[in-house]
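The next block holds one structure in the form of structure tokens; read it before the comments.
One protein chain is absent from this view; the other protein chains keep their places.
The chains carry the letters A and B, assigned in the order they are written, with residues numbered from 1 in each.
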Amino acid sequence: MRLSTLPLLLLMGLFFVIPLIMTALLSFQGTQYYRLVWTWDLKVWTDVFSQVHYWTIMWRTLVMALICTLLCTVLAIPIAYGMLHRLSRWSDHITLLMVFAFLTDAVLKTFGWVLFLDRSGVLNGTLEAIGFPAASVNVLFTPNATMIGMVYNLLPYTIFTVALSMARIDGDLVLAARDAGASRLRAFVEVTLPLAKPGIWAGAVLVFVLSLGVFLEPKVMGGGTSPLAAELIRQSFETRVNWPLGAALTLVLIVIGAAALTVFGAVALWQARRVAND
Amino acid sequence: MTKSKGIPMFSPNRRTFLQGMGAAGLAGAGLMPRSAQAATSMKFMCWEGYDSPDIIKPFEEANDVSISIDLITDSPGGFAKLAAGAWRDFDVVATDSPWVQRMGPAGIGEFLDDAEFADVYDSFYPQFRAPFEPLNFEGKTTGLPTRWGWVGPTVNTKYDKLESWRSYAPCFDPAYKDKICVLDWGDWPIMPMALYAGIDPYKELDDAELNEIRLVLRALFKNTRAIVGDLSVAQKGLMDGSFRTLIGGGTYCTSALRKDGQKEIMSIVPEPKDGLKQGIIWMEAGGIVKDPVDDAKAKALLRDLTSPEVAVKLAWTEATCNLVPSQKAEALFTDEQKDVLQMDYMWEAWDKSHFHNVAPNIDQMLEIWSQELAAAR
């Protein structure tokens, strides 16, 4: 082990490993009169594994995260490509607008969406004005609205990582493909897409991890009727003042996330090998 | 109440936002800790409204004390913070009465001697005088009531007759499908539903009764459009008719709308059903956290908050308007204010209501809530 890695290890230990161990230790305690009691038992874990609804929510969270990751990735690829190649003259402006939107408080943006999507909101008002029936888009307070919010808030991560990795591709490679007889689309599929893979995977992993922890979108846009894991954990810690339960559920979410990332990684590796052997 | 105090549009992230707002407000009002000047420095954990410079500044000057405020953004969260050890830092707390009461069993509160506060009790309406059971733990007083109101159907008479909400029945009526808003305020929406199911949630419940609560929540979720944590979103829906009532809410949600002139919006309590009262009285209270820096000054702050002059200020805030327990304060309200506060209706509401308290089976009820919610869609 090199000495230069020591600060990093210390940092990781301080801000990741130690809190994780503390969370794990917390999950073996109990609560009485809304106060933590050091019981050192498996009561909370027995509870976690015997309650179906925790797993319903965890499963829903996982599915939503996967769909969100897929949507963000699929949307980011053409957007990033368009920004770099088709709208390159405007790409600085677009980037600026995106950064501006990205840095705007997530709460504000989410509430903005509520006002936009509401039955009496901007979208329906506009549609009504051009002849659609009243309240024709009834998406607010549904899981679809949650997904819209998640994709909206997380899309910049994939756009930026994909664009970054596309921008690093030597332009001559695309020209070489075109020169060899490839249409724009074919050159994109044969050259740009495979070479942008590192960025695409990085963006997907980032979005996946972030979407496992979404809180605002299901609560505000989704109308709270389909809570996800973060809300479950919040409820355990805050409303029920049951910290050991919250700690246990946190660990469950971390394990699910880590397991999904392992599968992600394995698929990515397998993909890379397959491309190499094709 | 577990509620956001009507900071428009910011509720779900209210923790950080309110902290920022709080700090900015404190700085602006010159309320940053002045321990260098004042003899004593106290830490006060409270809901928004109690921190008003109108209230705090005169107290500081009169008592040679500097108060630093820690705004609560949700009552259980505030309690959990105290219980986790922050009680050592705090002196006084003003929060929902069950959480003040819970400081007793948790061992993080100082009990009050009723005799010492006899003059305060004398200024209260008879209903709030000692011994005041809702704030008692094992016969000892945990705090003094500060603000109150009732929980019941919130009705916009533009869309519904008041008569339709003599009971919670519309919540389960297919005609109201997708028109019910349930407030995401912990135990608050569960209690009225339990009452509608014919169960007194403030008693020890058996499995059959808990199952009844499960069934009523399941039925409620079928008609629910949204579970909302943010007061302004709930109020907006109530105004435009997309939410026909707010379950778990009451005067706390409607008073500010009435203050703005929307008198067609009212809070009522349902008629008793099969001999069981259907309304709930909510209350906020002030309590002294264990081992305050200065016991006398902590008590002085409680006295201050319950005095008629301060009570009026506490009743009339930007985000919400609420009733106060002080009978002497009543004379200080204008007729318009009395109308906004629905004072002509308050004792009728009181008579038809239970007093909100720590439900013995609350954790099971919350668990049922999250189980049913998980299965709802």
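Here is the rule we use: a residue touches a chain if its C-beta (ideal position, glycine included) is under 8 Å from a C-beta of that chain, and two chains touch if they have at least 3 such contacts.
In this text, contacts and distances are computed from a predicted model.
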item: Hidden chain of the complex, named as in its UniProt record, picked from "ABC transporter domain-containing protein", "Carrier domain-containing protein", "Sterol desaturase family protein" or "Anti-sigma factor antagonist"; value: "ABC transporter domain-containing protein"
item: Interface partners of the hidden chain - shown chains only, full complex considered; value: A
item: Sole residue of A:V44, A:V191 or A:L212 that reaches the chain not shown, by the stated touch rule; value: A:V191
item: Touch with the omitted chain, as defined above, among A:D41, A:D92 or A:D170; value: A:D170
item: Touch list for chain A against the chain that is not drawn; value: 170, 172-173, 175-183, 186-187, 190-191, 194-195, 275-276, 278
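Everything below uses one rule, namely that only the chains that are shown with their structure count from here on.
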item: Rounded Å distance between chain A and chain B, as computed from the means of their C-alpha atoms; value: 36
item: Complex contacts: residues of chain B adjacent to chain A; value: 2, 9-10, 12-13, 17, 74, 76-77, 79-80, 83-84, 102, 105-107, 182, 184, 186-187, 221, 224-230, 233, 240, 242, 363, 366-367, 370-371, 373-377
item: Touch list for chain A against partner chain B, complex; value: 33-36, 51-54, 56-57, 60, 105-108, 110-111, 114, 118-120, 141, 143, 215-216, 219-220, 223-227, 232, 235, 237-243
